[in-house]
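Only a single protein chain was left out; the remaining protein chains are all shown in position.
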Amino acid sequence: PRKQELISHLKNGKNFLRNQNPENAFFEFKTALDLAQNIKDPIEEKKAARGLGASLQRQGKHRDAIKYHSMVLSISEREGEDSGNTEAYGAIADCYTELGDLEKAATYYDQYIARLQGD
Amino acid sequence: PRKQELISHLKNGKNFLRNQNPENAFFEFKTALDLAQNIKDPIEEKKAARGLGASLQRQGKHRDAIKYHSMVLSISEREGEDSGNTEAYGAIADCYTELGDLEKAATYYDQYIARLQGD
Amino acid sequence: LETVPTIRKLRAYAEQIRTSDLEKCLAKMGDNVNNNTRKAVEVLSRGIVNKLLHGPLQHLRYDGSDDRTLDETLENMHALNRMFNLET
Partner (left out) sequence: LETVPTIRKLRAYAEQIRTSDLEKCLAKMGDNVNNNTRKAVEVLSRGIVNKLLHGPLQHLRYDGSDDRTLDETLENMHALNRMFNLET
């Protein structure tokens, strides 16, 4: 039931993102993140964090977006399971590029590119 | 029933191709082509022709392969429905490239490339 | 015309990725998917590859009429050969 609620917030968040409404998307993903942490579901927790990062990027808040994309990496480390990391590295690098920090962007792109070939 | 048989020959053909057995693939696709012409199903007829072309290409018989890939184009013209044409243009060009006729290959690649962007 | 073999190889390179990933995807979906779904997935894989190849392939064709120079076309070819490792 709470898992069901979580899934539905993630879905709403995605729809808001698709419909160019990143503010509302942010709130849906935030609720999803809280729920995922509550029921200790790391996979959905990552999806929510990624959604939060994407919502902030769309609003031009790249510094805050980095925090949430980095959260994906920490969850992976905590759980010893690296799904979503490739995308997180790429997204963090995109944010640093937007912020003009090409040095940091390059470091993250290197991590991203190194992971592109596997499955 | 005959449609079912046709589908199953197409499927066998694909499996033979996947398993590096283009000779057997050829016979499956040939049977499929006859059946498709018999029941007048142009969509499956094209699939069979394409499979025959691919089987011959794998055997290095590029000149014969061109005939079957071109059949896809004629069926499209006959039916006024152009599914499969992009791939057919590309495959014919590949065959001409293998045959060393870069001039003809270029003409067919141009048709292929012009069709890549749509759906 | 010099770029024709590169077009051939780039197509083959992309097609190999496409069919291999498509097979893995269909295997994961199992037997309980209908033909409609199968077809949609096939169209998806082809659509993504075709759209991504469109730019590079277009820039390998020099028709002598537009403002792309032959030199640029050859530079594109060399870059693609390098980047996709097509010489081997």
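Note that the chains take the letters A, B and C in the order they are written out, and that residue 1 is the start of every chain.
We take it that a contact is a pair of C-beta atoms (placed from the backbone, for glycine too) under 8 Å apart; a residue touches a chain by one contact, two chains touch by 3 or more.
Given the structure is predicted, the values throughout are model-derived calculations rather than measurements.
Student: The complex has one chain that is not drawn here; which of the drawn chains does it touch?
Tutor: A, C
Student: Can you say which of A:Gln37, A:Ser76 or A:Thr97 touches the chain missing from this structure?
Tutor: Among A:Gln37, A:Ser76 or A:Thr97, only A:Thr97 touches the chain that is not shown.
Student: What residues on chain C make contact with the chain left out of this view?
Tutor: Counting over the whole complex, chain C touches the hidden chain at residues 14, 17-18, 21-22, 24-25, 28-29, 33, 36-37, 40-41, 43-45, 47-49, 51-52, 55-56, 58-59, 72, 75-76, 78-80, 82-85.
Student: Spell out, residue by residue, where the missing chain touches chain A.
Tutor: Residues in contact with the chain left out: 18, 86-87, 90, 93-94, 97-98, 102-103, 105-106, 109-110, 112-113, 116-117, 119.
The rule is simple: only the chains that are shown with their structure count from here on.
Student: Provide the C-alpha centroid distance between chain A and chain C, rounded to the nearest whole angstrom.
Tutor: 30
Student: Between chain A and chain B, what is the separation of their C-alpha centroids in Å?
Tutor: 43
Student: Which positions in chain C are in touch with at least two other chains?
Tutor: In chain C, no residue touches at least two other chains, as defined above.
Student: Residues of chain B touching 2+ other chains?
Tutor: none
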